[in-house]
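Pasting in a structure now, in structure tokens, and then I'll have a few things to ask.
A single protein chain has been removed from this complex, and every other one stays in its place.
To keep things simple, chains are lettered A and B as they appear, and every chain counts its residues starting from 1.
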Amino acid sequence: MGIQPSHAGRGFEAENGKILTQTVIFTFNSRPFTGYRGEILAAALRRGGIVALGVSAVDGTPRGAFCLMGSCQECLVLVGGVPRNACRAVVDDGLCVTSIAPLGGGS
Amino acid sequence: MTRRPDVVVAGGGVAGVMAAITARRHGLAVTLVDDNATPGGQVFREPSAFARTVTPPDHERREGDRLRELLRRSGVRVLSGWGIWSVQPGYRLDLSNDFAVQVLEAGSLVAATGAVERFFPFAGWTDPAVMGLAGASLLMRAGGVLPGRRTLVAGAGPLLFSVAHQVLDAGGEVVAIVDTATRTQWAARAATLALDPARLKTGVAWMARLARAGIPVLGGAVIRQARRGEDDLDVTIGSVRGGAPVRSVRCDAIACGYGLKPSLGLTRMLKARHVFDEAAGYWHPHADPFGRTDVAGLYVTGDGAGVRGAQMARLRGILTGHGLAFDHGRIDAATLAHLARPLLRAMRRLEVVSRAMTSLMNPRPAIMKEAEMHAPDTLMCRCERVSIAAGGQAIRDGAGDMNQFKAWTRCGMGPCQGRMCEDSARQLLARHTARAPTEVGAFTQRLPLRPVPVRALSGNFAYADIVLPQAAPP
Partner (left out) sequence: MSAVMSRPAVMDVAVLGAGVMGSTAALFLARQGRRVALIDRKAIFREASGVNAGTLTLNMTRAALVPHALKGREMWLEARSWLGRDVGAVATPGLSLAFTEAECALLEERAAARREMGAPISVVGAARALEVEPGLNTTVRAAAYCPLDGFIPAYGVGRGYCLALCEAGVEIMENSAVDGIARAGGHYEIVSAGQVIARARSIVLAGGAWLERMMAWLGLRMRVKCLVNQLVVTERLPPVMGSVVSIANGLLSLKQFVNGTVVMGGGWQGRGHVDTGETSVIPANLVGNVRLASFTIPRLSEARIARIWLGFESETDDAMPAIGPIPGWENAFVIGCVHSGFTSGPYMGRLLAQAMDGQAVDLKAFDPARLLLSLPSAHKGFCS
């Protein structure tokens, strides 16, 4: 899914030697992903082609990052077992991220 | 523990940072609380190191970096990554992050919590490939990632064109812009826009670029439905006034939003007086130019006092900082007047343009009527999956106010606490009961202002540590 900007690597600020991006490896639902240290999970996952971060607790349909400002709560995932918003949590080496398990039943 | 500050500023956007820095310069002890990892708010959100390498260093980035640098050197104590989940008069603020809680107290509180995006539903808007306009902008500017390869931009207000421009900048494709306002409505504001030549110039440049790229701008239109296909979305577009669909497009992401509205959590909890801005279609706290509300010691600054954009937010923040200095006895009335004069003058100039933009962001009740007519099974509450039809049924069954509506449908009872659905609920109730939105009112604001993890709140404890209330009668 080509959602990485076409001029990735043009290095707007890297040219001045100001910014160093460090890649890290984390997992989402056991699949490895590459991220850049310090970026939010939602961005790293979307670059990796992941749009759905979990399912609705009500009807089990897919849900993803919507507002990106901590308001809608739809990007909630488990980071090392702790519920966190993917629009706020920052990637790091070895981070274990999982979708929240569907509830199964209920209304 | 550090000593109790004179002032707590809630929110690290431009208004909050400027209020904090200004108050600090007047010698006040200031703590700034912000739920983002670094200050900057939404407009000046700090780009990730990766985003810095792939997006051009625009005005917002330079300004944001400057703001962060100013704050770093200001002597303001900054608590980044902490959200406020409770506020009590006096003021006691209960903060939480994903792991812990802490309490902060101060005599003065500045609500600089900015704006949140306003949404109205369309069939399929819960698809994960649909996101807010502001969210899409943050993803691109702060994250260096496009919402999709082919993005449909929809909603109301100037943010539509800003986001389309950002998509193009980042090398993406904009399949169309769907705007509730018509070309005529924009043209009617053009003269006003001329009062702010910089903004007019930017606007004209955006439009020219979109025209060059051959991107269709559909005015007076809304998304009627987005249906998930094999690997993209099939989107139907119709007129805001109803009728047959006018066009259908395919895309793999939708960025939509209907303007911004003040974030009211703190001021509602503290029961400050709020007034309804008819043109903008939202409530905002009543405040004087310094941000003083009718609640002693409570200030509101920036977009939280009424959405006027970043330039105004900066000026409002500085004014609030001066106001705090006066109210805390650091400067006299003459000094305050002297400091305020040029700021107030600059604000008057910006005010006219900002208000024109605000009214363009307001899609008016037509939008809910349209959604209701064409797809009653459209979900109005994302968290609780409440359809427009279910909402209408609850009203027919007798739910006459916002809170009864919430109780009978669960609309607004989910984790977002009604932030995503309140406008839809209000318009639906207003339409069904033939009342003005002001009469219909608002959901009662409940704590926590953001969900709080149980583990963070409970901490480590033993059974004997639990303080129990008085036993129930025998």
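Definition applied: contacts are C-beta pairs under 8 Å (C-beta built on N, C-alpha and C of every residue); 3 or more make two chains touch, one makes a residue touch a chain.
It should be emphasised that the depicted structure is a prediction, and the values quoted were computed from it without experimental measurement.
Of the chains displayed, those contacted by the omitted chain across the entire assembly are A, B. Touching the chain that is not shown, out of B:69, B:288, B:332 or B:397: B:397 (per the contact rule at the top). Listed here are the subunit B residues that touch the chain not shown: 86, 88, 92, 94, 103, 271, 394, 397-401, 403-404, 407-408, 410, 413-415, 417, 446-448, 451-455, 457-459, 461, 463, 465-474. One chain is missing from the display, and on subunit A it is touched by residues 57-58, 81, 83, 101, 103-104, 106-107.
By our rule, only the chains that are shown with their structure count from here on.
Mean C-alpha positions place subunit A and subunit B at a centre distance of 22 Å.
Partner subunit A is touched in their complex by these residues of subunit B: 35-37, 42, 48-57, 81, 83, 98-99, 116-117, 126-132, 134-136, 138-139, 142-149, 170-172, 252-253, 382-385, 414-416, 419-420, 450-451, 453, 455.
Interface of subunit A with subunit B (complex): residues 1-14, 18-22, 36-40, 42-43, 46-47, 51-53, 56, 58-59, 61-74, 76, 79, 82-84, 87-90.
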